[in-house]
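A single protein chain has been removed from this complex, and every other one stays in its place.
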Amino acid sequence: MKIIIDSSPFDPWRILDEYQKNMPKLDGQYGATAVFVGTMRDFNEGDNVSEMFLEHYPGMTERHLENICQQATGEYQLLESLVVHRVGVIKPNDPIVLVAVWTAHRKQAFEACREIMEDLKSKAPFWKKEQLNGGKDRWVDKNTKGY
Amino acid sequence: MKIIIDSSPFDPWRILDEYQKNMPKLDGQYGATAVFVGTMRDFNEGDNVSEMFLEHYPGMTERHLENICQQATGEYQLLESLVVHRVGVIKPNDPIVLVAVWTAHRKQAFEACREIMEDLKSKAPFWKKEQLNGGKDRWVDKNTKGY
Amino acid sequence: MGIHVKFFASMRDLMGDDRDIESEIIKEKALNTVDDIWNYCAEGKERSANVLIAVNMDYVNGQSQIKEGDEVAFFPPVTGG
Partner (left out) sequence: MGIHVKFFASMRDLMGDDRDIESEIIKEKALNTVDDIWNYCAEGKERSANVLIAVNMDYVNGQSQIKEGDEVAFFPPVTGG
């Protein structure tokens, strides 16, 4: 299990590659990997967005994400899990979040990945402020539901 | 949309990296990417499996996978989709299947990825023959349900 | 043109290799449906209820009509992914 809060851009596929190479104890054990990547779009609610600032609550964020993964590990028999989340200034096309889980069977992988993501979206202390084309900015007031 | 049937080992993360780099028309459009990777384990139904042979129905396989992706594209507003499937001789820890979809919103990505995978598991013409430790082999008689 | 019949995986172990049924046979034996094709090839072997059938790479059932030039495939439940 690993939680990374990162203020620099990250490459989800390279992180997955490296993380998986470093879990040799799982060789032959995992049959399923489910991954979600959230990426910054250049539009939201009808406006063009040129840049975003992602604030978080240091300490609580890590703690909350660890709790989510710990709970999912028990509920879905996860062999491994990984969450990466960007903070700070973010540009369109930058990955914002990566959630990945490894399990023996696919049902658990799909369900755990989605549940971790929904919990993160609804409870992990992050906040987005969008910079609109033209210079105005605004806090995003809520996340849309994922189910 | 791309379907790849591959008799050589493939690296899912590198394929995703390359595929995504070559879809510049989607820049700024996709907010969600959902990925599933199925990997060969070294055990099944209580037996150690040393190697596997994956047979397919050339022509029908590609056609069926294209149909699945086409249908999901309409149903879930997919911006892009990618399916890679190994055939031939496969070793433990080799990726067998990769399904990836790109959408504006996460709900559609999660649901489309899972649905494509379930359809592939239940209808795409592939068959596995397992080579057990000790030299015996056996056809896998059915896939487990994923919902 | 005849009809080309394919068997995959454990179905090939049971039924043997692919075969072509010639036009004359099709007419002589009045092979009109997928079931007719199976009965002609199987020589008394039963087809278990879970066997899947494709004609020209589309799924069909046993009552499906066949015509000259068709490719008919019989195979066990799929196990990919």
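Going by the order they are written in, the chains are A, B and C; count residues from 1 in each one.
Everything that follows uses one rule, which is that contacts are C-beta pairs under 8 Å (C-beta built on N, C-alpha and C of every residue); 3 or more make two chains touch, one makes a residue touch a chain.
All figures in this text were calculated on a predicted structure; none of them were measured in a lab.
Within the whole complex, touches from the chain that is not shown fall on A. Where chain A meets the missing chain, the touching residues are 38, 54-57, 59-60, 63-64, 85, 96-97, 117, 120-129, 139-143.
We take it that only the chains that are shown with their structure count from here on.
Mean C-alpha position of chain A lies 49 Å from that of chain C.
If you average the Cα atoms of chain A and of chain B, the two centres end up 23 Å apart. Shown for chain A are the residues that touch two or more other chains, namely 106.
Among all residues of chain C, those that touch two or more other chains are 81.
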